[in-house]
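== chain A ==
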Amino acid sequence: MEKYYLGLDGGSTYLKAALMKDKKVVGTVVYPTGIDNNGVAKKIVAALCKKYGISRTDIGYIMATGYSRKILEVADDDISEITAHAYGVRVTAPKEYRPGMVIDIGGQDSKIIYLDANYNVKNFTMNDKCAAGTGKFMEVIAQILETTIDQVGALSLESTSSCDINSTCVVFAQSEVISLVARKVDRRDILAGMHLSMAKRIIKMMKKSEKGGDILMTGGGALNTGIHRAFEEEMLKDVYVAKYPQFNGAVGAALIASERNEVSLRL
Partner candidate 1 sequence: MADQSGINERQRELFIRKSTRVAAAYLKRAKELAELPDAAKPFFDVLENTYVNNVKEITGLEYTSPSDFTRCGAELLRMADIQKPEERKSIGTLCVMVPAELVYAAGAMPVRLCSGSYTAYSIGDDYIPRDACPLVKAVMGFGKIKALPAFDNCSLLVAPVTCDCKKKLAGTIDSVKDTIPLHIPPLKKDDADTEIFLKELYRLIPLLENVTGKQVTAKSLAEGINMVGNAQYEMSEFLKYRRHDLSLMSGTQVMAVMNAYSYMPANIWAEQMHRLNEEMKLRLSQGRFVSRKNQPRILVTGSPIAFPNIKVPLLIEEMGGVLAADETCMGERGLYDPVSVIDASFDGMMRSLASRYTKPCTCPVFVDNSQRIYRIKQMIKEHKIQGVIYHVLRGCLVYDYEYQLMEEAMGKMDIPIIRVESDYNEEDVEQLRIRIEAFIELIKMRTSA
Partner candidate 2 sequence: MEKHNPAYAIYSRERVGIYPGTLHQKTTSKFLFVRWLCLFAGMFLWTYAGKLIHQGQALNEISIPVFSCPFNLDQVAEVPCYYLSHLPALFGRFGADFPERNIAYGVLFIVTTLFCFIFLGRILCGFLCPAGLLQDLMDKLRQALHIRPIVVTDWLNRFLQPIKWVWILLFLGFAFAGGDFCDICPLKGFTTAQGGYWTNLYLGGFFAVVILVGSFFIKRFWCIICPMGYLMGLFKRFNLFKLKKDCTSCTECGACYHACPMRIKSIYTERDKENVQTVDCMMCGECIHKCPEDNALSMTFCGKTIYKSSRKTFMSKFSGKKE
């Protein structure tokens, strides 16, 4: 019987998992990480097995990625997030997407991965030194505007005139937003401005030389329609969004697990 493969993406806030068989996604699940990474991972494995009626031995291989990848005991091996995301888009990208750039907006970092025509990683840039351009920025601003991170996208799309947010630093942007609220600026306009600011920040990371191919968004931040529109406006190009963007890393890890006999990664 064809084996199942499980990919675990251990982020700082959420632990995501994707179960795959025959290179197709069977199911996904996400749990908040808390402080006990290993316990949550074990719970996930048990929950998935129960949901799809399989036993632990039916899972051929478990591959971990993300920040906590090296400490998850349930995993058989680990792989870096960049490779995992690059592999994930092979499954999650829409059919029309020609491999070029993948923008991953995570909770605490953002990455741009450059792929060649065969979905192999050519190069990558990361911002893991500051919170600008990451989900954290959105979380902080959403909190001030008394909304949640799932709603900010829809709200910002209703805006007719976005308002500029000048600070690049999240902490200073916070104070800027508070003063905007005090001046009775509509929160939808502020949110539109926030999305533009994020898009500009990420675009600054881009290499000017790598222009070929299409742009694809993944990561939790890709669920945000506001950011999607902001990118399209700034780049003057269509931007695709991956299927299950939040689970792209886990899907990639699972895919690598299933192909590991063909692509031997072990030393």
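Candidate selection criterion: all candidates are chains of the complex that A comes from, given by their letters.
What we mean here is this: a contact is a pair of C-beta atoms (placed from the backbone, for glycine too) under 8 Å apart; a residue touches a chain by one contact, two chains touch by 3 or more; residues count from 1.
Just so you know, these numbers come straight off a predicted model, no measurement behind them.
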Candidate touching chain A in this complex, from 1 or 2: 1
Of chain A, residues touching candidate 1 in the complex: 79-83, 118, 120-124, 126, 128-129, 209, 263-265, 267
